[in-house]
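With one protein chain removed, the remaining protein chains of the complex are shown where they sit.
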Amino acid sequence: MEEKKAKKQEIIETEIQMGTVHPAALEPYRVRFFVEDEIIKDAEITIGVNHRGIERIMEGLPVEKANMLTEKICGICSNAHTWNSVRTAEIGLGVEVPDRAVYIRVIVEELERLQSHLLYLGHGCETLAHETFSMRAFYIRETIMDLLGMIGGNRVQYGCSIIGGVRPRCELDDNRIRKILDGMGLVEKNVAEFADRFVHDSIVLSRITGTGYIPQEQALKLAITGPTLRATGVKRDLRTDMYEYDNFDFDIITQDTGDVKAQLLMRVFEIFESIKIVRQAIRDLPEGKITDRSWEMIDTGLIESYIEIPRGTLYHSYAIEDGRVRHSIVRTPSMTNIGAMQYACIDNHITDGQLCIVQCDPCFTCSDRAIEVYDTKNNKLDKSILQSNIH
Amino acid sequence: MAFEISLISILEIVLTLIIALFIGVLIPGIERKYVQARIQQRIGPPVTSPGLWASVKFLFKENIRPNSPAPGLYKAMPILCFIAVLAVFLALMPENYQFITFASLIAIVGFLKVEEVAYVLMGSLSKSVMSINLRFPDHVKGAERPGLLVSSIEDISSNRSLRMIIFGSFPLYLALFIPAALSKSIYLGDIVAYQQANGPFLFTLAGIIGTVVFFIGYMILLNEYPFSYIKAKSDVIEGPYMELASKYRTFVYLTRGFLIFTLGLMYCVLFLGVAPELFSLKFIVCIIVSLLFPVIMAIVSVFSPIFTNKQLYPTILTTSALGALAMIIALF
Partner (left out) sequence: MSLKTHARSKAIHIMLVYTGGCNGCDIEIVNAVLSPKFDMEQYGVFLTWNPREADILVVTGPVTHDNKEPLIDIYNAIPNPKLVVAAGACAVMGGVYKNCYGDIPSEEIEGPVENVIPVDAKVPGCAVRPQDVLAGVVAALPHLLNAD
């Protein structure tokens, strides 16, 4: 399979800008499509509109406060950010997390994966302009949102981890467990029906087959992560390396083709895997306390933590000094997937352009952190370098 | 030849027009509430909201100056569309069959073309704030592409409407001429008279194929999903209508409902031989057919995503081939 290349500028006819506000995008970013007779020859995504400086705010905050703040990085995978930030501190401080807390964290994270994947299906279908499928996906998602609201107390920002365990609010009693199991049954049934209807719709299939294709070599070269990478046929999932998932039996789903169809089916199959994990976690849920408060705050060096979140690999890193966060760095999956989004658009019709971006599960609100290119010789921000180097 | 224009016939036409406009503004609500919302398992909007009250509401909005190189021309376009549809409507009235050059298929095709050309002009004249005109403080500046034509999203829409004129409306026009081939006349009066003598064309083989072709052509002309290529939400947002505000937008709403109703009447005249004569059973048949078409259209559109070139070309080609087949059957 050949890699895709951006066409040189002499031949390209027209530039189309979309954004920063556009119906097909759920967040502000600008995309420039360079089209030739409605076929995209090159695409350029400009982010930075969302830059709020979260890492800078985190600098100097007490660790507990900084953990709560990471929740506000993203409204879709908010729990994943809190979890990874807490996990970073726990690695540095050497905190032993009770088993029950680990299981509850896994349950909440898998529910979040379900929610995120269903949002992906809904958003993808909306970009396909298929309103009915989109509404169906949002309808199925409501079950999960209710469960998350029940556990975390809020529909969106429900992060449950604190250093040493989970919040007391997130304890799972019998009533909650029954509700979660009921919800899982309902979601499984609904998603199975949805997927069955989806793959037998020949019009939808003709729209999504072969659209937004990302070759495997290119995916590896661009270092993209998460389900977007797995849909191109690479079997790589960080959950296999995380100690939290040691006791769980689940499959890593891969697809071969790397087009929108593969990406959508990828999410559908992952939903079933997540339901499997949630059921196992509830079956084996250990007894005991959910929070270990016997840790002490010490100064640490730079701590790093990688976890697998619904959209790819998340990286958090900071050092702790006097109980405060120093030198915080967050790298979200969309940061690396932007390259894939730009290449996926190439050679597609312009109506599919936004679909090709959506298929890589973008979350630019996560990704908008400062990128500054410095001229090391003069030690200043040089715009001419940017202009000459980017393309 | 003596023309008869009586006061009663004018009154009848005006009354029919009022009924047509009223049903026209209700059609979007019927589609949305009773078809699409039912399929999507939700309650859906009040039936009068999307068509009737929305168009009344826009009458009371500020008449903002559109962002366009020729605002006057741009604002005149929806009115031109309305007049074109009105002309088609008048041509279908049985009182006007005596003006044979006006009440003929050639005239109808001409008036429908005006409506399509208006989309091209509107698309190229609209420069909405939603694409290049949005002030974006681009710190990075991106890759510089000197000598490149930077166009707004409506320009794509304009290109697409041009393409739709060339091939997109082919099925509808083929279907319109099948009755002409069957009755050997392009005058509506003759077509209706022929059907009243020999039974409706719907019950002939050519008529059945013609109905299918007419329906697909009807959806393409109305830019309904899956053929809403010139106003696709996933790239051009609303396409040609982007900059219309206030009463000009009311005209857009009115024209759309009116066009749906008029095309239904056209089907009745051409394939059923039922002229829309007020105060008769025939008019009720016309209303039923005009409502049946949008309902079927809503069912089709709610189950399909938008078509890109890859799906659009084969669909139109197949439909046109069917139309040509029906034409050949009709001629022999």
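The chains carry the letters A and B, assigned in the order they are written, with residues numbered from 1 in each.
In the analysis below, a residue touches a chain if its C-beta (ideal position, glycine included) is under 8 Å from a C-beta of that chain, and two chains touch if they have at least 3 such contacts.
What you see is a predicted model; the values in this text were computed from it and never measured.
J.: Using the touch definition from the top, which of B:T16, B:Q40 or B:T255 touches the missing chain?
T.: B:Q40
J.: Give me the chain B residues in contact with the hidden chain, please.
T.: Against the left-out chain, chain B lists 32, 37, 40-46, 48-50, 53-54, 56-57, 59-64, 66-67, 128-130, 133-137, 139, 233, 237-238, 241-246, 249.
J.: Tell me where the left-out chain touches chain A, residue by residue.
T.: Chain A touches the chain not shown through residues 20-23, 26-28, 48-53, 57, 69, 72-76, 78, 119, 122, 126, 131, 134-135, 138-139, 141-142, 154-157, 363, 365, 368.
One rule holds for everything that comes next: only the chains that are shown with their structure count from here on.
J.: Which residues of chain B touch chain A in their complex?
T.: 36, 39-42, 130-132, 134, 136, 138-146, 148-153, 155-156, 159-160, 225-226, 228-229, 232-235, 237, 302-311
J.: Can you list the chain A residues touching chain B in their complex?
T.: Touching chain B: residues 9, 12-24, 30, 32, 34-35, 38, 44, 46, 48-49, 125, 127-132, 135-136, 139, 201, 203-204, 206-207, 349-355, 383, 386-387, 390-391 of chain A.
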